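Only a single protein chain was left out; the remaining protein chains are all shown in position.
Here is chain A:
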Amino acid sequence: MDTMSQILKLLEKTDSIEINEFRMDVDELELTIMPTLQNFVQKVVEKQVEAKKEFESQIEFKYPVKDYAGKVNEVKLGGKNRKTVKLGGQTSLYRFEEPQPNAPTVTFDVFDIPMNGLPRPIKENFEDVMHSPGEWAEKAVKEFGADMITLHLIGTDPKVKDKSLKDAAKDLEEVLQAVKVPLVIGGSGNPKKDPLVLEMAAEVADGERCLLASANLDLDYQKIAQAAVKHDHAVLSWAISDVNMQKVLNKALMKEGLTANDIVMDPTTCALGYGIEFSIDVMTRTRLSALKGEEILQMPMSSGTTNAWGSREAWMKKDEWGPTKYRGPIWEVVTGITMMLCGVDIFMMLHPLSVKTLKEIGTTLTYEYKSKESQDISDWINKF
């Protein structure tokens, strides 16, 4: 093998010769070999440039931030005689892209009847005020920092107490007087009576911009929507874990005159261990659709986090599971946190400790990435 062939042979195996240091005396080369070598050197140079490019592009860290075509509507509640609370308004999926303009809101459940059936860990906190919805609401705001109150007019159900509209109006007046936070006004779940109860409530709370809960396809939602339009309230649009049903209902409500800023959606919260994965999927898909630009799903979302208390693990006395005193609140908070991470904006909750925990984490969603001091954890292994 001649010298040149040997050089070529060697070069074949290497991807990285320093071209700067490569000297060749053209006169010494046989002309027939020149094109081959030139060609080869050219290739090596190209390879090196490519490798360098690839290396640089990969080692440089770029935040995986995206642009979104759509945004979540902002719904304002309260006003007139009370504070205001804003829900929604997100323009991105995550706070490292753009922090949420409004922190998630928690509304405390209050009932118009004493509710002796509530789990003990909740009763312990409210037993002294359960005879009066006004005092109950006041305690939730003053002692436990409720952003809002949900008054459930459960006593209006013909099968519960069959309270008249007049009596229900009194309960509502009492709560309106007792607190200055915005209200969610809920019926009893009776599809015949709820539209009447909510129509009455809309009139009694005229101009206070409450959230009427709730409209669904199985009752006279037109009546509720029309009352909301007339007296300036928002409506909770409740569909059972079904994105298409949610769209149909939202459209139907808007046909009655409600605007996109008057609707909050409740895609149904299935409790931890009782189908929470269905809620995770539906809420995530709904929020992603909104950010992709699907207008009919751009409303803020609500979660009936209280549903967590229906889970056996939250309330059932069973020694091998530990005290219900701890199980209940933690079941509620884990349900809530999970829903929050799927994009829920307003939480209906029962236990003061769960509310506190959720609010603390919720507030961090409005912070810029790395804007807060964090604890030094570099030596955590020997710290406890």
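Everything below uses one rule, namely that a contact is a pair of C-beta atoms (placed from the backbone, for glycine too) under 8 Å apart; a residue touches a chain by one contact, two chains touch by 3 or more; residues count from 1.
Just so we're on the same page, contacts and distances are computed from a predicted model.
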Name of the absent chain as recorded in UniProt (options "Thiamine pyrophosphate-dependent enzyme", "Acetoin:2,6-dichlorophenolindophenol oxidoreductase subunit alpha", "Cobalamin B12-binding domain-containing protein" or "Acetyl-CoA decarbonylase/synthase complex subunit gamma"): "Acetyl-CoA decarbonylase/synthase complex subunit gamma"
Chain not shown: contacting residue from A:M115, A:V160, A:V229 or A:V334: A:V334
Sole residue of A:N39, A:N116, A:N244 or A:Q375 that reaches the chain not shown, by the stated touch rule: A:Q375
Touch list for chain A against the chain that is not drawn: 58-59, 61, 63-64, 94-96, 218, 240-241, 270, 272-277, 280-281, 284-285, 288, 312-313, 316, 320-323, 326-327, 329-331, 333-334, 337-338, 341, 353, 357, 361, 364-365, 367, 369-370, 372-375, 377-384
